[in-house]
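Only one protein chain is missing from this complex, and each of the others stays in its spot.
Chains: A, B and C, in written order; residue numbering restarts at 1 for each.
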Amino acid sequence: MKVMRDPVHGHVELDELAVSLMDTPRMQRLRRIRQLGLSNLVYPGANHTRFEHSLGAHHLATTLAGEIDSVQQSEIDELRVAAMLHDIGHGPLSHVTEGIIKKYTRREHEDVKHLLRKGDIAEVCSDAGLNISSIADHILGKTSLGQIINSEIDVDRMDYLIRDAHYTGVAYGLVDHSRLIHKMQFYEDKLVVTEGGLNAAESLLVSRFLMHPSVYFHHVTRISETMITRGIEYLIEQEKLNPSSLQEMDDYSLFETMRRDDGYAGEMINRIDERKLYKRALYVGFDDVDEKVLGHRKAIQRVEKEIAEEAGINEEEILIDIPKLPRIEEMKALIKVNGKKMTLDKASHLVATLEKAHRDNWKLGVYTPREHREKVKKIATDFFEVKKQTRQYKLTDI
Amino acid sequence: MKVMRDPVHGHVELDELAVSLMDTPRMQRLRRIRQLGLSNLVYPGANHTRFEHSLGAHHLATTLAGEIDSVQQSEIDELRVAAMLHDIGHGPLSHVTEGIIKKYTRREHEDVKHLLRKGDIAEVCSDAGLNISSIADHILGKTSLGQIINSEIDVDRMDYLIRDAHYTGVAYGLVDHSRLIHKMQFYEDKLVVTEGGLNAAESLLVSRFLMHPSVYFHHVTRISETMITRGIEYLIEQEKLNPSSLQEMDDYSLFETMRRDDGYAGEMINRIDERKLYKRALYVGFDDVDEKVLGHRKAIQRVEKEIAEEAGINEEEILIDIPKLPRIEEMKALIKVNGKKMTLDKASHLVATLEKAHRDNWKLGVYTPREHREKVKKIATDFFEVKKQTRQYKLTDI
Amino acid sequence: MKVMRDPVHGHVELDELAVSLMDTPRMQRLRRIRQLGLSNLVYPGANHTRFEHSLGAHHLATTLAGEIDSVQQSEIDELRVAAMLHDIGHGPLSHVTEGIIKKYTRREHEDVKHLLRKGDIAEVCSDAGLNISSIADHILGKTSLGQIINSEIDVDRMDYLIRDAHYTGVAYGLVDHSRLIHKMQFYEDKLVVTEGGLNAAESLLVSRFLMHPSVYFHHVTRISETMITRGIEYLIEQEKLNPSSLQEMDDYSLFETMRRDDGYAGEMINRIDERKLYKRALYVGFDDVDEKVLGHRKAIQRVEKEIAEEAGINEEEILIDIPKLPRIEEMKALIKVNGKKMTLDKASHLVATLEKAHRDNWKLGVYTPREHREKVKKIATDFFEVKKQTRQYKLTDI
Partner (left out) sequence: MKVMRDPVHGHVELDELAVSLMDTPRMQRLRRIRQLGLSNLVYPGANHTRFEHSLGAHHLATTLAGEIDSVQQSEIDELRVAAMLHDIGHGPLSHVTEGIIKKYTRREHEDVKHLLRKGDIAEVCSDAGLNISSIADHILGKTSLGQIINSEIDVDRMDYLIRDAHYTGVAYGLVDHSRLIHKMQFYEDKLVVTEGGLNAAESLLVSRFLMHPSVYFHHVTRISETMITRGIEYLIEQEKLNPSSLQEMDDYSLFETMRRDDGYAGEMINRIDERKLYKRALYVGFDDVDEKVLGHRKAIQRVEKEIAEEAGINEEEILIDIPKLPRIEEMKALIKVNGKKMTLDKASHLVATLEKAHRDNWKLGVYTPREHREKVKKIATDFFEVKKQTRQYKLTDI
């Protein structure tokens, strides 16, 4: 039994199996992948990694599984392995490369069976007599037990909300995870929150709601992550980067690969290194535009080109960010009330409103170098038919 | 300048004026008045007092006032004095005796002008050239500046939410008060949240929402506070306690006064001392009864009598608790968006839903000694026409 | 299994046996006994009680006992009961009445066998088939297993150091108790720290060292506790208080008993209620006086009388506080190094010096009402032959 210190959960115990997994090169790589992509440009403390998050998820999964009677030890071990390994499919900067990996390799980051079958991990699992297919299915949330690590309310979310709040210093990530874990049970093969856990479940959803505009969708993060994403795509298109290698890289090799480029990718990473970021030319909420702007999501580069041409600037100097409308999957988490299962939004007026409330935080952003800002603002405002008298955040309102 | 340590705000600085006020007997009395009444029966750590809360409110008021340009030093001093003294009108166990004081003396606890005019406090204010009427008006929230300590979003609430969460150990009280204070301004004579403070304001409201069922309306607290309230009223009716003395008493003298009684009050305090509390015979939510049950609020003792008679027990052995429907005043706090003032519920879908969401937490309770529980449950269920298939919390779901 | 929230340890689990004990009137009484006597006059947050400390000690004892293989469940249960009940012998204000109880009843506060044999506690233990003598011996630290709750390094100290720091807001109480507990074992029937726990053990000792002058021996606490002690002794001598009733009383009844007195005790409690405390007339360290002043400890009242006479004031207006020289029992805790047991001071130069270092914090104090201060200072300085050029803390250095 090895004890690790975790600033979030205190002392975290790891048995021999967990230590063997942790010591594999694939897990060690996560020590060099930031959990929150480029959020550290906004929150200087946000340098935490997928590695410690994986230990945290493993710790919470172990705790939660320990409160369930109905499963066997080997099943629990498979679940615990899955919790430890659930993020090994991430590329550099976590979610930042997630879309690119998916676009070019058709793989979600949770789809890791091919990684489990190789090298040290396969060996550790085989020595422990564990089934790799089951582990892969747990990670995908396709099994009953797997709901503990991948479902509407799971230990993955609990850990990252608390951890992200801890390292950003934001006050909002306060989930009552101890109570929540204590109040979760399996019922008719589904992981449910029992009645005394309703408030704790609400706290998780509200925490995520408040973290969204402050952290996950902070405009500086969106700008810099859009910038670096475009740089990476440029490298791939120039055949200077093989997209299938991303799952082997870490933040260090990504930055250096980009730095060695003397074209657009090099410019982007240089701007990020020196924090000379594009600025907001347009930044408006959902009430300020017509819903049809969502239609542009499929053809963003065409729109960028169109606006760039009108502004007489290079199309690479316009970045447009049109997020999806939020879906709050957690609303459909199950709660058991009076012996009956229902979804959380049926049991809580607060939860029922969250999807709508999240729209308050949706923002359409158009970003460009500082010097083109005024010009682009005017053109983009027309293009997206932004309503007059609209609320626009000032840059000083960060 | 004196520096006090506060577990919530760290080092809190007090100038000479603040120290003089703090040293008056009336402020010192607050050291012996629990902030959260009998919540310590549920949360053993909840022994914090009105005294430290007053220091905290004074600290936050000083900070917030320090960020406003437009006021004069003497005005700020009056406000700071008001923040320090805003709770001197409380009787023992804070809100527990609030209703009784109001019923018998017609005085709200914020109505303290008569207390300011007396003794050391009057002297300190006079020496500092401060106007007692202004201070009293600030405490009542009747002035513009007074909104800082008594309005929809004020330093009083900020301090107590954070403090109550800290001492109960509940995870929910996390208000981003630093940001909120930083983002508040006066605008057209109104204290408003500026746009960058919307999330912080939401965090305050959600915090209060989550604290309600867990702490402020926890059924054990409601039961024990109802028990002690009835005991105090019994003493007043028996002329063993002069209601106008309550504002001079502390928790110690209240407990001892009740202990010396050999009647109903004595029995109640003995049950609280030994934590032999009445139990829930009925505990149902708003959806489980018809809205007209609220009509019984005015005649609770008559209902208690009726149920007691039918159950063949003493009427003092039935306690009924029908809370008011929650009003969430904070929804009407002002926020400045795009140069226009609007109420928070207009600017936030989340806030707009909170009043309705609070109804999820409303509970009608009927409490009785353990041995009468089954009998009373049946009668009360009929009396209040509780719907079948209703959600009832189990005692084990605390 | 009941889960309580504790601001210090988070969620604390209590099994049926622990809940039954907690619900006895004798344990409930501890909810109304402050852990730190009158320290709340210095640290407004220090209102925590013996009740929550008892839950904390029970929690840590359960954790530590859970890591030992060699004992039987019933033995562990006896130990856990002992941890829960170890403070039931305390009178009002904890250590404040400890000396008085000992003086008049010849009982240490850990000597509680007579309390265990009575009422609900006896019944709970008997129902659980536990041996009351064993429990009493554990509390006295007379058994091997009892070292967990009462020895040089025990869970009692761990809990109170962390808890006292938490509620005072002082930064010093930081013991690495998780590691310490993890690194303790039984070896040759002795509870020892194993080698990897040396730093954690040092942290406990240093924490206590730093807490001493800041909290435990803060002069305002010493003054007010000396004042109230003298008031209680006055009541006993006047036969207005039966010393054997102290173990049945709580803080509330003590304050009210004193308030009802119209003599010296009444004056003392009134001064404490209004925080009109005696002031330091003399306050000097060990280097400033000759070691022989310790000889006066046995005859303090005679010295008080002598100084009072010379000053022409009432002898009750002089309070002299000559603490014992500190003995740091923890230095003799055992550590296992290279398979050999040795005492901590042999294994750590830091620990070896602590007893001497504690002398830096020893203070001789002479206290008197503000108006007699100058006069008494002069006489006391002569009486105790205080060296010239001595270091004296200023009142403003608090």
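Annotations
We adopt the following convention: a residue touches a chain if its C-beta (ideal position, glycine included) is under 8 Å from a C-beta of that chain, and two chains touch if they have at least 3 such contacts.
Just so we're clear, the structure is a prediction, and the values are computed from it rather than from any experiment.
The residue touching the chain not shown here, chosen from C:S151, C:S214, C:T229 or C:T381, is C:S214. The hidden chain makes contact, of the residues A:D6, A:D111, A:E267 or A:E316, with A:D6.
Those residues of chain A that touch the chain absent from the view are 2, 4-8, 10, 23, 25, 28-29, 31-32, 40-41, 43-45, 47-49, 51-52, 55, 166-170, 251-253, 255-256, 259, 273-275. What chain B contributes to its contact with the hidden chain is residues 3, 10-11, 178-179, 182.
Listed for chain C, the residues touching the missing chain in the whole complex are 170-172, 174-176, 179, 194-196, 199, 202-203, 206, 209-210, 213-214, 337-338, 347-350, 352-354, 356-357, 359-360, 389-394, 397-398.
Definition applied: only the chains that are shown with their structure count from here on.
Distance from chain C peaks, on a Cα-centroid basis, for A. Centre-to-centre, using mean CA coordinates, chain A is 40 Å away from chain B. The multi-chain contact residues of chain B, meaning those touching 2 or more other chains, are 170.
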